[in-house]
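With one protein chain withheld, the remaining protein chains of the complex are depicted in position.
Chains: A and B, in written order; residue numbering restarts at 1 for each.
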Amino acid sequence: MKKTLLSAFAGLAMVLGISLIGAPAQAEGDTALPYQDWSWSGPFGTFERAALRRGLQVYSEVCSGCHSVKLVAYRNLMDIGFAEDEVKTFAAEFEVEDGPDADGEMFTRPAVPADRFVQPFANENAARASNNGALPPDLSLMTKARKNGADYVYALLTGYEEEAPEGIDLLEGMSYNHYFPGNQIAMAPPIDDDAVEYADGTEASKEQIARDVVTFLAWAAEPELEERKRLGIKVLIFLLVLTGLLYALKRKIWADLH
Amino acid sequence: MASKFMENPVIKWVEYRLPIFSFIDHSVGSGYPTPRNLNYWWNFGSLAGVALVIMIASGIVLAMSYTAHVDYAFESVERIMRDVNYGWLIRYIHMNGGSMFFIVVYIHLFRGMYYGSYKAPREIVWIMGVLILLAMMATAFMGYVLPWGQMSFWGATVITNLFSAIPLVGDAIVTWLWGGFSVDNPTLNRFYAFHYLLPFVIFALVFIHLWALHVHRSNNPLGVEAKAPEDSIPFHPYYTMKDLFGMGVFMIIFMGFVFYAPNFFGEPDNYIKANPLVTPPHIVPEWYFLPFYAILRAFTADFFMYWPISWLMSAKLAGVIAMFASILLLLVLPWLDRSKVRSAKFRPIYKQFFWIFFLDCLVLGYIGAKPAEGSFIIIGQLATFYYFFHLIILIPLIGILERPRPIPESISAAVTK
Partner (left out) sequence: MADTVTAATGESKEDDKSRRDFLIVATSTVGAVGTGLAIWPFIDTMNPAADTLALSSTEIDISPIEVGQSITVVWRGKPVFIRHRSQAEIDESQAVAIADLIDPETDDQRVQKAEWLIMVGVCTHLGCIPLGQKSGEPKGEYGGWFCPCHGSHYDTSGRIRKGPAPLNLVVPGYEFLDDSTVKIG
C-alpha cells in the first residue's frame, strides 16, 4: 500500500513537473492579459454564428486593407452558415490574378469560392512600402500564434492609449498599446465605437467590434474546432466504456490467481 | 496455447512451415512465463510500443500530404489541418503522440533505474533502451523542423550549430549538415528523409530490446529472479489483459490532449512561418529536451565544473560534450552501480537518492524552459552538477557502502506470505 502511495506521488510529481514546464511563461514584463469568456471555450464550445458574420464584416471593412487571411478560402464560409450564392457574390467582389492565357499574358478574374481570401498586397515588400516599413502580419493563425491568442488580440485591439505615459518617447508613426510587447506598435488604433455599421443592427461599440473580429479570427485559425470537440466527446465516452470493461475483465482474470 | 487452436489443419499447415504461432505464444502468449508480481509501472514498456505504432501509422498518412520544400512546407501542413479529410485529427495525434511517447519512455526509464532492471544479466536490454531513446530524440528533433514554423527553423539552427563547437572541423561539419550556409531547403529535405527512416531503425532496435528481454525475462519489483514455477504466471491472459487496460487509460489521457488541448505541448511561435531574418524573443526546445538543454546552457565560463577543463576547451564545447555525456553515461550505468541488489525496495539509501535524482531531472527541465538569467543560471548549474555527481560518484559509492535490507527467498515467498 505504501508503495502504491509512493508511486502515485511520483506520478503526480511527474505530471506537475510537466505542467509546470508547459505552463505559459507570461510574456516577460508585459501587463497580464485580462481573460475573456469566449463562446468556443470549454468542451462543448462553438463559435457564435451571428458573431462570426459580424466578425467577417469587421475584417472586410477594417482589417483587410492591410491584413491578409490567406489560409482561409471563400468556400470555407459555407461551413459557418453562409449560403452558396452568398459566398459566390462575396467572392466575386475580389479580383484574383490568373493565367497565363493563350497569349501568355496574366489576367485578372473575379474570385470564385475555391479561391483563398485575396491578399491586400502582392508581396511582403509591397506591404512594407505601404505601411511605413512595418509588415502587417497574416491573421489566418493569429489566435494560435500567440499565447492565449484570442485574449491577446482582444486586449491588443482595445488596449490603445491616446497618449503615451510620461517618460515614454513614441517613435514616429507609432502608437502606445498596453499589451503589445514593447508597447510601441506600428498599427494605428484600428477600431473605435461605430467603426462599422452592423448589418444585423447590433450596437457597434469598440468592445463589441473587437469581440466579433476575434471570434472570426479564432474560427479562421481553428476551423476544425467544433468538429474536434464534437468528435472528442464521443471518443472519450467510448474509451471510458472500453477501459471500464477492460478493467472489469482484468480483475476477473486476475481473481483466480489467489 | 489452446490446443484446439493448434489442431486446426490450416494452423498446423502454416506452423509446420513457419512456426509463427508458437513464436507468438512464446513471446506474448501463455508460453511466456512472467513474474507474478509486476506492478503498474511495468505497463509502460508495452505503452511505448503502442505509442511507436501510433506514431508510425499517423506519420505515414501525414507524409502523403506533406511537401518538404521551404516554400510549401508550412502551407502544406495547414492544408492538412484545413482541407485533408481528418487531417487535423491525424496531425494532432502525431504532434501529441510525440509528447506521449516521451512521457511513457521516461517513466519506463526511471522505473528501470528504481528497480535496478539494468543489472546483470539485462545490460543489453538496458543499452538497447538507451539507444532507442537516442534515436527517438534524433527523430523528434528532425520531425519538429518539418512544419517549418519559427521554432522549427530556430530550433534546427541552434541545435545544428552545436556541432560548430567541435575543434578544427566544426564549421565544416555544420555546413555539411545544412547542405548550404544556413538551415534551408536542402536541410529540410534531408531531415524529412531521416525523419521517415529513423522510426524504422527504432523499430529494429525495439526488436533487439525485446529479444534480449525474452532471454532472461522481466525483472520485477523485488528484483529477485523467478525460479520456482509458482513465481511466474503466463503472460497471456494475465499481462495481456493488464497491458490492454493500461492502454485504455493511456488512450484516454492521449485523446484528452488531442481533442481538448491539442497545442498544450506546442509553442505558439510555430504557427508563424519560418523567417530566417527574425529570431523569436524566447526560443525553447520541446519539453522533452529541456533537461538536456539546461545542461548545455549551464556551461559558462564561470561554472565551477568548467574550471578544471578550461585550459583544454571552450565552455561552449564543454556544454555540448556534457549534454551528450548526460545521455551516454546511462549506457555504462550497469557498471557504475556495484550493488548486487536490484530493487530500491531493499536499498534504503539508494532509494532516497533516486528520488533526489528524479527531482533533479524535473528541476533541470524547469530551468531549461526559463530564460538564462539571474537565479535560474545558478540553480541550473547546481542541478547539472548533481546530475553528474549522482551518476558518476554517488551510484558507485552507495553500491559499495550501502548495507541492503534482507531480500526475500523468492517471489512467491514474498507475495503469498
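The rule we apply is simple: contacts are C-beta pairs under 8 Å (C-beta built on N, C-alpha and C of every residue); 3 or more make two chains touch, one makes a residue touch a chain.
Bear in mind that the values here come from a model prediction, so they are computed numbers and not experimental data.
Novice: Which of B:Glu15, B:Asp83, B:Asp184 or B:Glu225 touches the chain that is not shown?
Specialist: Looking across B:Glu15, B:Asp83, B:Asp184 or B:Glu225, the contact with the absent chain belongs to B:Asp83.
Novice: If I consider the whole complex, including the chain that's not displayed, which of B:Ser65, B:Asn161, B:Asn263 or B:Thr300 touches that chain?
Specialist: Checking the options B:Ser65, B:Asn161, B:Asn263 or B:Thr300, the one contacting the hidden chain is B:Ser65.
Novice: Since one chain has been left out of the picture, which residues of chain B touch it in the full complex?
Specialist: 36-37, 39, 57-58, 61, 64-65, 79, 82-87, 89-90, 415
Novice: Counting contacts across the full complex, list the positions on chain A that touch the omitted chain.
Specialist: 1, 4, 73, 75, 102, 113-114, 238-239, 241-242, 245-246, 248-249, 251-258
Rule of thumb we're sticking to: only the chains that are shown with their structure count from here on.
Novice: In the complex of these two chains, what residues of chain A are touching chain B?
Specialist: 3-4, 7, 10, 13-14, 17-18, 20-22, 25, 28, 43, 71, 76, 137, 140-141, 144-147, 149, 181, 221, 223-224, 227-229, 231-232, 235-236, 239-240, 242-243, 246-247, 249-250, 253-254, 257
Novice: Chain A touches which residues of chain B in the complex?
Specialist: My answer: residues 36, 39-41, 75, 78, 81-82, 88-89, 92, 103, 106-107, 110, 221, 233, 237-238, 241-242, 244-245, 247-249, 251-252, 255-256, 258-260, 262-265, 268-269, 271-272, 281-282, 287, 290, 345, 355, 358-359, 362, 365-366, 368-371.
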